[in-house]
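One structure is given here, and the rest of the page talks about it.
With one protein chain removed, the remaining protein chains of the complex are shown where they sit.
We call the chains A and B, going by the order they appear; numbering starts again at 1 in every chain.
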Amino acid sequence: MVKPLPKEYYTRLEEIQAADFVALELVLYLNTHPTDRQAIEQHNQFARHSRQLKQAFEVQFGPLQHGSPNPSQTVWTWGESPWPWQV
Amino acid sequence: MWIYEKKLQYPVKVSTCNPTLAKYLMEQYGGADGELAAALRYMNQRYTIPDKVIGLLNDIATEEFAHLEMIATMIYKLTKDATPQQLRDAGLAEHYVSHDSALFYNNAAGVPFTAAYIQAKGDPIADLYEDIAAEEKARATYQWIIDLSDDPDLNDSLRFLREREVVHSQRFREAVEMLKEDQNRKKVF
Partner (left out) sequence: MNSQMQIFSHVKSYVPPRSPFDPCPPIGTKYYSTPPNLYLGFQPPGLPQFSPADALRKGTLWKVLYDYYDNPYRKGAGKTHG
């Protein structure tokens, strides 16, 4: 069974969701405004910020994506619960 | 290719065990104007649309799959611990007979998904106008579900999804302007 997650899991996940959301909104905007330099700069800034948040999150709660390092030497954690619909 | 991220685009919370709401939400799962139809429509149209709007179709299609996962999460949570009796009371007896509480690509009336819901005409304007219409229809569907729902947490997530339809429609409208090649030009006939 899934063990209860600390409150921190939800707050830190939501920080990632917010950073990714801003980046995505800028991606869609830039697809129709490809020469807006300010938006390109802001997009890059949020993409970097998101990567940092995810690295810190993954150390504590396991990988969000293939390609992220497995936090344990002995147990493969990618396939472990919780999956996003289970939290 | 795609890389899966083990997170939802937006948090999904549900306050009450209410399988009736799950039944309504199936309209956005396997319905004509639902998230699956949207994702498949844009993902397929992108091959035959002018280069300058391929990226937009690609990225909105990808976001629609994230919305499909949010809708699935809502349906899953609303039916997860429901008894057969509760499912029957929610009008989901027929669903239960065929699927137990498994998700399936049906609309709210139990009609299975069909590719006939979507189109790829190969004409960029016809396709983008269909996409704009699809976003407005999905927005309306979210409104009608919010009207029927009294779950405040669920409505919060549904408002997020409705707002995304507004933004996508805006970008598709801009894509039409890009194809007209006149967004910065004075109209001289």
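A few remarks follow.
One rule holds in what follows: a residue touches a chain if its C-beta (ideal position, glycine included) is under 8 Å from a C-beta of that chain, and two chains touch if they have at least 3 such contacts.
Computed from a predicted structure; not experimentally measured.
Interchain touches from the omitted chain, evaluated on the whole complex, reach A, B. Checked against the full complex, the candidates B:81, B:100, B:123 or B:177 give a single residue touching the omitted chain, namely B:177.
Touching the omitted chain from chain B are residues 10, 139-140, 142-143, 146-147, 159-164, 166-167, 169-170, 173-174, 177, 183.
Seen from chain A, the chain kept out of the figure touches residues 14, 17-19, 21-22, 25-26, 29, 32-33, 36, 38-39, 46.
Criterion: only the chains that are shown with their structure count from here on.
Note on chain placement: the centre of chain A and the centre of chain B lie 22 Å apart, centres being C-alpha means. Within the complex, the chain B residues that touch chain A are 3-12, 53, 55-56, 59-60, 63, 69, 72-73, 76-77, 167-168, 171, 174-175, 178. Only residues 10, 13-14, 16-17, 20-21, 24-25, 27-29, 31-32, 62-67, 83-85 of chain A touch chain B when the two sit together in their complex.
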